[in-house]
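A single protein chain has been omitted from the complex, and every remaining protein chain is retained in its original position.
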Amino acid sequence: MINVEILIVGGGPAGLCAANAAADLGASVLICERDEIPGGQLVKQTHKFFGSRKQYAGDRGIAIGDFLLDEVINDPKIEVMPDTTVIGIYEDGLVLAERSEEIIKINPRKIIIATGAAEKFLTFPGNDLPGIYGAGAVQTLMNVAGVIPGERVLMVGAGNIGLIVSYQLAQAGVETAAVIEGAPTIGGYLVHASKIQRLGIPVRTGYTIKEAYGDGKVEGAVICRLDAAWNMIEGSEEDIKCDTICLAVGLTPLTELCWQAGCEMAFIRELSGHVPLIDKYLQTTNPKIYVAGDVSGVEEASSAMVEGRLAGYSAACSLGYGLDTAPSLQAGAMAELDELRAGPMSDRIRQGVEKVEKMVTKGGV
Amino acid sequence: MKKAYDIVIIGGGITGCALGFELAKRGRKDILIIEKEYLTSGATGRCGAGIRQQWGTVLNATLARDSTYLFENLEEYTGYKGDCGLNQGGYLIVAYTEAEWTQFQKNLELQHGLNIPVQKLDPQGAKEIVPHLNTEGLYGATFCPTDGHADPFHCTFAYAKGAERLGVEIATYTEVTGLRTAGDKIIGVETTKGYVQAGTVINASGYNASAITKMVGMEVPVYPERHQILITEPVNHIQDPMVISFHYHFYCQQTPHGSFIMGIGDPTEPVSYNIQSSWKFMEDCATQVTHSLPILKNIRVVRQWGGLYDMSPDANPVIDEMKGASGLYTVAGFSGHGFMVAPKTAIIIAQQLTGEKPDIDLHLFSANRYETGELLLEPSVV
Amino acid sequence: MRIEQHPILEFDRKEKITFFFNGQEMEGYASETIVAALHAAGVKELGKSPELHRPRGLFCAIGNCSSCLMVVDGQPNVRACVVKIKPGMQVELQSGKGDLK
Partner (left out) sequence: MLINTGIPTKEDLAKVDPSAERLAQGPVAIVECFQEIPCNPCVDACKRNAINIEGDINGLPIVDFEKCNGCGVCIAHCPGLAIFVIDKTYSESHAVVRLPYEFVPLPEKGQLACALNRAGEELGNFEVVRVISGGAKNKTTTIWLAVPQDLAMEVRSIKAPNSAPNIQNSAPGLQSSPTDTLICRCEDITLDEIRRVIADGYRTIDEIKRVTRAGMGPCQGRTCRQLIAQELSRHFGIPMEEVLMSTFRPPVKPVKLGSFVKGGDL
């Protein structure tokens, strides 16, 4: 049995920042990371991050992952357990984790859940053919293993992930036949769209995938246009020859542990799925549990890092650490979040966060 | 939902749905089943769904035997399009103590007297049926090849769909909030969706049974007790029967789908509505089951969950009209074996309520047996 | 299918090792997961689905979805996207549910 002050589930940008923040205030921290190397999805982000210097803007995701990890590893108050998956939070607050087929019991005083998000799947005939991958899977193959997913890709979704992965495919020498997007406008940052357009990769809004075909693996896809009510326009079908279809149709928060821990949950469309109801310090309705990053609403890695710091300060402070410094640090993190979310591209996130705030006030957390 | 019914059944588990079906089949009209959440959301949907005829009392063995016959043709019997998932791979009941083994041999006589085809096996014989069984410390086993298990959801849905075709109404996501009486007669049920009149109310609400009777100031000795189950990933078929040990309180079966379902009883479990999962259950169940069935060390658990038995002091149900509230019947307290006896039990209660002569006399399940001390102690429970 | 030159990344693949896919000898690198090594060799189909026997490949590549279950050293239902190859490892397509050993 491991007794620890703060257990952090997930060593991605949110989890690593949470660990640093909590340890800075003096709390002892254990990070359980299911992967061999912590960093979460940062390990496959080859592009430079947006935001401001406080969120390491201008640095590439992989580099950010590296130095967040460096800080964590060099901090004696933080222990990192890689290859370790937290599998359950039980009724008595005990946590079970698995590492190399062994069960580890952890008895934390506070838990910060920073499990991130999972990729959404899409319904169309043939949607399970080998060669149809989530965009994150393509990144993992390409940017972690250095293996290309195929020779010619149809990218479904023109949010930031779809646009960025198309660019990364080009960097790996893979052709993207087209980026299609059901919505009439591009959802991701326009600079990303411009970047791939000038490589000759067409971004086609108002298009969806109607079907994937192939004998045992993807050989092509039929795309077609959508009308304003998202109905397929008959006769607009086009055949796209490709051996890979990459689905970048959004993420949904990975909240299993929040459900298990009895946190009050709500479906918030703007935050991409069911999320735990939290207060402004990122505490859930289970007072033992805090959340940070995509698990509380799918957003950018930059905001995940700031949320991580905020949750780390809050959890440490609730244990009596940094009582004098924590309030200003928390306020600083909240101001950073407000700034990141101030622009028109964050309208949705702001609405989602406001919905949660209202529900929490009503519930009287 | 109408304003008045002849009969209201509280509880959309297998007992309530089978009752609705059997009553409608006997020509009763105006029947409403009220379910707090969705059908099977209580004990039925959380149970191991074993079907066992190897009981230690004549009444339970007979009910289970006749219910098995019904399970064998449930789709045809109810007119259900789906597959109720009956798998008669048998029950292998293993004896780890001498006392147990002696009791089993007594049971065997009783069971043979009821034409239940139970075989007595030495450890080697048990191993022939379950080749991966660890026979260390085993005295012997009994095996009934027509025992097995079924899909609790499809069985309940079969009864529910059949009942609906016969005119029964089912109100899901509707909770009973009160009972109304006039003098010593029941006259209706208050629900979250409004009041409904009814001269007959059947309390088939499982572990909530005493909460329901308390609404008219009456007690039945039925209380909730958590039992937990885990299920594994599916693998190709290797195990026919349910393997069960009363001594170690565990059971383990492989479903037709390929998953293993197993559970273990905890004698220290308190009375409570708690259905959360515990890590202790995982440890206890894994430790015991992999001792008896070592090959299962390598299979992966995909889910664990808790459910509530509707326990009674003698692990047998209360099936009786409530004294002082005529028209209110309690059918609850099955203590973990409600699923396997539901088909026949429903027929007998329907027979009683429609004036037919019941096939089996259920007076041993009367509510006053706890006062008179005539408990029906069942030696064969997990 | 391996990227030899990349503008941003350098791949530390570690040593070359040999494993077996459906009995056939294959080369991969010690840093690679089973699916990465197979993918590099052009193998995209990892098994047949349990009920409808449809060809299946990887989908999430990080152990979330269980689309990539394979038989590894005789053990069925191994998530090939998160398990690294080892020298001499026997990897097989999983057809349906697999046999418990």
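Lettered A, B and C in written order, each chain numbered from 1.
The rule is simple: a residue touches a chain if its C-beta (ideal position, glycine included) is under 8 Å from a C-beta of that chain, and two chains touch if they have at least 3 such contacts.
Keep in mind it's a predicted model, so treat the numbers as computed, not measured.
> Report, in label order, the displayed chains that the undisplayed chain touches.
Its contacts among the visible chains are A, B, C.
> Please pick, from A:I31, A:A118 or A:V295, the residue that touches the omitted chain in the full complex.
From the options A:I31, A:A118 or A:V295, the contact with the absent chain belongs to A:A118.
> If I consider the whole complex, including the chain that's not displayed, which of B:R300, B:K323 or B:H363 touches that chain?
Only one of B:R300, B:K323 or B:H363 touches the chain omitted from view, namely B:R300.
> Specify the residue from the set A:C17, A:L141 or A:A177 that touches the hidden chain.
Once the missing chain is taken into account, the touching residue is A:A177.
> I'm checking contacts with the chain that's been left out. Which of A:G65, A:G182, A:G273 or A:G312 qualifies?
Hidden-chain contact among the options goes to A:G273.
> In the full complex, which residues of chain A touch the absent chain?
On the side of chain A, residues 1-2, 47-53, 57-60, 63, 85-90, 96, 98, 101-105, 118, 120-121, 123-128, 151-152, 163, 170-171, 173-175, 177, 184-186, 189-203, 205-206, 211, 213, 220, 222, 237-241, 252, 254-257, 259-260, 265-269, 273-274, 302, 339-346 touch the unshown chain.
> Could I get the residues of chain C that touch the absent chain, sorted low to high?
5-8, 49-52, 54, 56, 59, 63-67, 69, 77
> Just checking the interface: what residues of chain B touch the absent partner chain?
Residues of chain B in contact with the hidden chain: 37-41, 45, 82, 153-154, 157, 230-233, 257, 277, 282-287, 289-290, 296-305.
In the analysis below, only the chains that are shown with their structure count from here on.
> Which chains lie in contact with each of chain A and chain B?
Of all the chains present, those in contact with both chain A and chain B are C.
> Taking the mean of the C-alpha atoms as each chain's centre, how many Å separate chain B from chain C?
For chain B versus chain C, the centre distance works out to 44 Å.
> Starting from the mean Cα coordinates of chain A and chain C, work out the distance between those two points in Å.
25
> Could you please specify the touching residues of chain A with respect to chain C in the complex?
34-35, 46, 60, 62, 118-119, 121, 128-134, 136-137, 140-143, 145-149, 171-173, 216-217, 254
> In their shared complex, at which residues does chain B touch chain C?
Touch list, chain B to chain C: 233-236, 238, 258, 295-296, 298-300.
> In their shared complex, at which residues does chain B touch chain A?
Residue list for chain B touching chain A: 274, 276-279, 282.
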